[in-house]
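Other chains of the complex are left out, but the ones given are in their true place.
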Amino acid sequence: MRHFLSTLDWSRAELQPLLDRARLWREGESGRPLAGRSVALLFLNPSLRTRASFEVGVFELGAHAVVLEPGRGAWGIEFETGVVMDGDAEEHIAEVAGVLSRYCDAIALRAFPLFKNWQEDRQDKVIRSLAQYARVPVINMETIVHPCQELALMRTIQDHLGEPDGKNFVLTWTWHPRPLNTAVANSALLIASKFGMNVTMLIPDEAYRLDEQFMDAADRQAGESGGSLTVTTDIESAYTGADFVYAKSWGALPLYGRPEEEAKLREPFRHFIVDEAKMALTDNARFSHCLPLRRNIKATDGVMDADYCVALDEAENRLHVQKALMAELIG
Amino acid sequence: MRHFLSTLDWSRAELQPLLDRARLWREGESGRPLAGRSVALLFLNPSLRTRASFEVGVFELGAHAVVLEPGRGAWGIEFETGVVMDGDAEEHIAEVAGVLSRYCDAIALRAFPLFKNWQEDRQDKVIRSLAQYARVPVINMETIVHPCQELALMRTIQDHLGEPDGKNFVLTWTWHPRPLNTAVANSALLIASKFGMNVTMLIPDEAYRLDEQFMDAADRQAGESGGSLTVTTDIESAYTGADFVYAKSWGALPLYGRPEEEAKLREPFRHFIVDEAKMALTDNARFSHCLPLRRNIKATDGVMDADYCVALDEAENRLHVQKALMAELIG
């Protein structure tokens, strides 16, 4: 039995077959390899794409998705070990994991960080405690990383660019009214570096560096894969020659949990929006984003509606890579 | 590819086969014409009948329904074009429609008007923008019209009265503690007039006339179908000789968005409740309502529990007409 918590636990050689299989599913491979099985989808945070793509994927594999939203339609959950549970939580993750492992053949979890204390959140305790107690595979539907999105992104890169090795991948920070989760940014670094791309991370200020556990891993993976990792605050040089531009907004970690201060730091950087002028600097790059995206905030209508925008392709690939993943983990 | 946004876009000759097919489904036709397909059900407003009937219908056709409730379990959605999205919405309908079109074979939407500005709401922008961006059929689960309810109503009329042409159909306004959506009232006018019925709309005051786009359409359709459209405030004359009484409460459009003023106008009209004395004036009419219905407010227990009450038949027909519709649009 194997979990899918982070691509850091999976080698490129293990991930590529999932991407290949995803393409086959997309091209019409049929079959219901999980007929009669069940998958629990546990959402601690809202979702549209993730919920729809998992539900449809589970169904197409022949299985049933049970959607649970603890704290809304279900009980609050305690994730710490050994605690006297006299707070809000009515149930411990040990029992949640134990029970769901009796009913379902896999458990997928979305659990965003709490945006109070990054030293806490960076440990990803919620999904790690679930994985510890579960007796079935656990799949990460976004915590502080978003590995299913990574698979969809890499499937999309390979669809549009062919072999990713040596291609120029730009991860650009963009402004957003709120300080967002770093998960997709962390994940973009991880997957692009693992697959041999020359990765440029464009940020408006050093405060927007990502957590060192991901920066270090990306650096290490780039070394292993023949790629590279560069961090810059210069917009023009970042875009110039790019093959793939990937946008994401995230909050500055040094001001984590202090949104008013972070907002002041962020305020001058609205011009990091992806627009047609910036895209014109690239080497006919494709543009993508994990969605949801605020139009004319993160990217202009012109970019979103351009032929080079492949965000919908990436979203569609979520369905296919997740089917490949679930078939592999559960089948 | 064709949407089902309003029966105004569909001729009587196109709708009747759906009604005929619905009867076959009800009588036990089997088969799973949509095996392996998926339908997104997007609810911006609560639902019991619509959700249950669509979910069951989708399942019986062999497909899977993904239920999404944006703003609750999913992100808020922006429906305007070209806007700088710095408000509450995290995602534009363009992407919602685009992504769901990649995952699902149809998108059904419930989006009530906002009850602030009728000049805005009467344009039905939410579903029209969804239909504009979707690459799969869009089905209206109630906006400012409720065309699936129309099909269920007409199926029920034909079940109980046979050919609708020349039969007397009364749409009576009733009191209700809140000013409700005009959708089902608009729809009742549209479908009864399209199918050649003599339609009488009974209202307590001229302020309860429906929007001219629907009054005009009903008038035009009545002319084409050999039926008629009459508006009256006289209870006795309206009920006398009726073959089918259909009740609905709705808010006065001239006071749209001003519920306190509207409540004062509405207050004297509690006696528009459908009761046994009024039903005794009819020509042994059937009574129906789209449900939900507040008993002893819109109709008495005596009416609801009478043999002539066919509201449950109409509710059941929702299931069958929607199956016929989805099989037609997606199959």
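Think of it as A and B in the order they're written, each chain with its own count starting at 1.
We take it that a residue touches a chain if its C-beta (ideal position, glycine included) is under 8 Å from a C-beta of that chain, and two chains touch if they have at least 3 such contacts.
Owing to the predicted nature of the structure, the values given are computational and were not obtained by experimental measurement.
Because every chain is the same sequence, the assembly can be counted simply: 2 are drawn, and the full complex in the file has 3 copies.
Methods note: only the chains that are shown with their structure count from here on.
One inter-chain figure worth recording: subunit A and subunit B are separated by 40 Å, centre to centre, where each centre is the mean of the chain's CA atoms. On the side of subunit B, the complex with subunit A involves touching residues 36, 38, 40, 64, 66, 68, 70, 72-75, 78, 82-86, 89-92, 94-96, 98-100, 102-104.
Put simply, subunit A touches subunit B in their complex at residues 43, 46-49, 51-53, 55-56, 59-60, 69, 72, 177, 291-297, 301, 304-305, 311-312, 315-316, 319.
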